[in-house]
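Input: a single structure, listed below in structure tokens.
Some chains omitted; the rest stay in position.
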Amino acid sequence: MTAFYGVELSNRLMLGTAQYPSPAILAEAVRAAGVDVVTVSLRRESAERRDGQAFWDLIRALGVRVLPNTAGCHSVKEAVTTAEMAREVFGTPWVKLEVIGEHDSLQPDLFGLVEAAEILSAEGFQVFPYTTEDLVAAGRLLDAGCEVLMPWGAPIGSGLGLNNLYGLRSLRAHFPDVPLVIDAGVGLPSHAAAAMELGYDAVLLNTAVAKAGDPVAMAAAFSQAIAAGRAAFEADPMEPRDMAAPSTPVIGKAFLG
Amino acid sequence: MRIVLNGKPCDVARERLDAVLEELGYQGDTVATAVNGAFVGRRVRGETTLGEGDQLEVIAPMQGG
């Protein structure tokens, strides 16, 4: 099983914790999917409302590993400071590093991303960079100390699936030994299964589960589809061919002219 | 002394960050702090004093994707 910074996961789905109809449904979805890792974030805490404390109690009760993100950070400084606060609050060296470069697509700023990854790796973080399929950026992130890459499938929350299949296939081919996680844009279990069939190691998603009519059932469906896609990858699928080939043998067929 | 707490003006009596947090009612909470955009770790809160107009961010876990 692939290890992410030395940690082997029993489930290749990583689930976001935002946008659920209720905390109870979030908890149920996490259990239904049987995930080991959930992503979390940070925000301003009010001493009166203490929302963060309640959320944190909920997550701890789930007994899962957390992957804090730096969502919404548009500068290296913001991302680094957010990561530092996250490490203290969540007590983990893991960080899903987001340096957002553009508002409409929420695409990664590869320049800021590499810079922040260098700083955080040097500070001992275990960085999960939210990146694109760009091969050169991937190489620089690995040079910066990242041991995992998280290319997008499509823009965050779009549910479009894998927009650049060619690019994602190239990335897998160029870094056969690096754990690769599809992060963002996945809308349906078939998208997630396709990513696994390409040889990706895991899929991280949130909106497609949280915004489904039945988030709990959808979480389980993604978990299942991802396991299926991985199993297929390991089972060595047939080569597609352009013409038909009878599945039922033709020899011995009765003559009924 | 008036500081800015999470973006809003706020008057506090104490100066040391750990004391300020207690005064503000955060004691025991799982929070991280940044002063004027720089992270201030839990261990050094005791040695960190706030001044007039300082920007204090007190943040905690939230949902994330």
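Each chain gets a letter, A and B, in the order it is written, and its residues are counted from 1.
Heads up, the rule we're going with is that a contact is a pair of C-beta atoms (placed from the backbone, for glycine too) under 8 Å apart; a residue touches a chain by one contact, two chains touch by 3 or more.
These numbers were taken from a predicted model, which means no experiment stands behind them.
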What is the chain count formula for the full complex in this file, using the labels shown?
-> A x4, B x4
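As a working rule, only the chains that are shown with their structure count from here on.
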Taking each chain's centre as the mean of its CA atoms, chain A sits from chain B at a distance in Å of 33
Considering the complex alone, what residue numbers of chain A touch chain B?
-> 16-20, 26, 39-48, 50-53, 55-56, 59, 68-69, 71, 77, 81, 84-86, 88-90, 156-157, 205-207
Complex interface listing, chain B residues touching chain A = 6-7, 24-26, 29-34, 37-39, 41-42, 57-65
